[in-house]
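Here the complex is missing one protein chain, while the rest keep their positions.
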Amino acid sequence: MTAAVEITGASKTFTTRSGPVHALTDVDLTVGRGEFVSLIGPSGCGKSTLLRLIGDLLQPTTGTVLVNGKSARQARLDQDYGFAFQQAGLLDWRTVRSNVELPLQLHGVGRSARRARAEELLALVGLEDFGGHRPPQLSGGMQQRVAIARALAESPTLLLMDEPFGALDEMTRERMQGELVRIAGETGAAVVFVTHSIPEAVFLSHRVVVMSPRPGRITDVVEVPLGARTEDTREDPGFFAAVTAVREALRGRPAGDVGQRLKDVRSAL
Amino acid sequence: MTAGVTRRGLGFLGRAALVVAGLVALGLAWEGYKAWAPADGVSVGGVRLLPRTNDAAMPHLSAVWDVLQEEQVATTGAISFGPRPTVLHGLVEACGHTLGWAAMGLLIGLVVGALLAVLMDALSLAERALLPYVVLSQTVPLIALTPMLSRWGNGWGLLGWHWTKVTSVEVIAAYLAFFPVAVGLLRGLKSPSVVHRDYFTVTAAGWWRTLVLLRLPAAVRHLVPALRLAAAAAVVGTIVAEISIGQPGGIGMRILDYSQVTGNSAKLYAAVAGAAVLGLLAAAAVTVVDLALWRYHRAGASS
Partner (left out) sequence: MTWGRSWVRAVLPPVVFGLLFVAAWEVFVRAADIRAYVLAAPSAILRETGDRFHNIAVATGHSGLNALVGLAVGTVLGVLLAALCGRLALLGQTFAPLVAALAAVPIVCLAPILNNMYSLTSTIPRREVVAISAFVPIFINTLRGLQHLAPVHAELMASYAASGTDVLRTIRIPGALPHFFTGLRIAASLAVIASVVSEYFGGLKDGLGSRITDNVKATDYPAAWASVLGAVVLGLAFFLAALAVERLVLGRQAAGLT
């Protein structure tokens, strides 16, 4: 079975007035089916660029990007993935329901099938009572849930998310993280998730990919061996161990093995 | 402080009453000046700085009202039975003609302007080549060209259709109307944010669907003000074109005719008031369109 995402030797160089900028150099990354991978790093490390390469919003200068074994472009045309941005990006003149229906409408799904799917998705994100509202009437968190429902509309095997909870307050954010983990589990979709937040990355992911700038590159990959996530996970010693490991990796120290670190913590207790 | 409270305290009726009061005040100022100032105006060093106030220059407002009820002098000499048409009838009829021509011009202008905007939006080279001219054309008095078209009427035709003076008038109106539409719509088509454009890219929506489902709805916010300008420009263009081309029947020619009749300026005032009403009607029509498109007002503003 092919991987959800397979990137080999990918680089991206932008030419600007002040010379070339190496946004991304020599990136190799594989994301398995149903795997949740976060990209984390400081501004300018190329994590959004990497996500955009996978989504075919940008094309690599060198190297290859395969999604479900196809080129990124083909995967985009086949709609193998759903995309959620930092802003919800909803169309204010459409109702919440018809915003969720939009990708189905774009790809020629009939009216009644569209409607039924939209109701299903709104129930999934807990907004079944808001289908007739317009986006400006909703809070930021609710708008973002609509955007996630929209990204899930065509049952993609891959979700690409660019700091979707970046603009939300901490409480809403944690609730949304819980829902995203549940949704990813229920749909079995692989997720590539860009974030600035270490706890967010750790809570959500099977693996955290740590990146650093100038030139943008992957410096470390931290495995997070925590089983099924619940709200209690946030207070688990293993959670803190993984957070520490990612923080160390971001500071440029080798992250080591989280499992080993966890054993150390447990024995110290 | 008190001003703020007043502003919040006034409902629609209160504001309407204020506007009516403003109109009454202007009317009183008119009559007051007429009563106070000398009949021949005020001149300093041979230059008349303040206008004449005799009835030929500044009629009583009541005289303008009365003249509407007067019988219109028959221009054709045909004997008509029943009630003779009044000046008011004549003005309404003339305004109707002008409004029809302006509407046709606006429609043509809308189509041409929209096509141009979509072309400039789709082809960057077209935008770079054309936009400077579109912008500059708003700053130069192209309406000065109208007399040039006066002779197009007795020329050519196509398949039973002939270029008449009315065609020239409509073309002028369209010509003035299409510029704001092209500029406003172009700005609107470009208004969707990066996140919206990216979304339509990742969903492989294609050019046409992106235009219909994203760019055009998002453009409404910019198109409506442009439409307001275009409607006003179409009315002005029609009136000026009537005069400089010599197309009879509309309000423009009526104004010119009445301005050459000495001694009865009340009719001229009534005709000019008719032109003003025409402009307001055009603006009101745009407002109706605006209200019908309410759901697009906040297009892309928040989310």
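Letters are used for the chains, namely A and B, taken in the order the chains are written, and counting of residues starts over at 1 for each.
What we mean here is this: a residue touches a chain if its C-beta (ideal position, glycine included) is under 8 Å from a C-beta of that chain, and two chains touch if they have at least 3 such contacts.
Quantities reported herein were computed from a predicted structural model and do not represent experimental measurements.
Though it is not drawn, the left-out chain touches B in the full complex. Contact with the chain that does not appear here is found for just one residue of B:167, B:210, B:247 or B:265, B:265. The chain not displayed touches chain B at residues 3-4, 6-7, 10, 15, 18-19, 21-23, 25-26, 41, 47-49, 51-52, 56-58, 125, 128-133, 135-136, 138-148, 150-152, 155, 183, 187, 228, 231-232, 235-236, 239-240, 243-244, 252, 255-256, 258-260, 265, 268-269, 272, 275-276, 278-280, 282-283.
Methods note: only the chains that are shown with their structure count from here on.
Between chain A and chain B the centroid-to-centroid distance comes to 53 Å (mean Cα coordinates, whole Å). Every residue of chain A that touches chain B in the complex is listed here, in rising order: 55-57, 76-77, 79, 81, 83, 85-93, 102-103, 105-107, 134-136, 143, 160.
On the side of chain B, the complex with chain A involves touching residues 193, 195-196, 198-199, 201-205, 209, 213-214, 217, 220, 295-296, 298-303.
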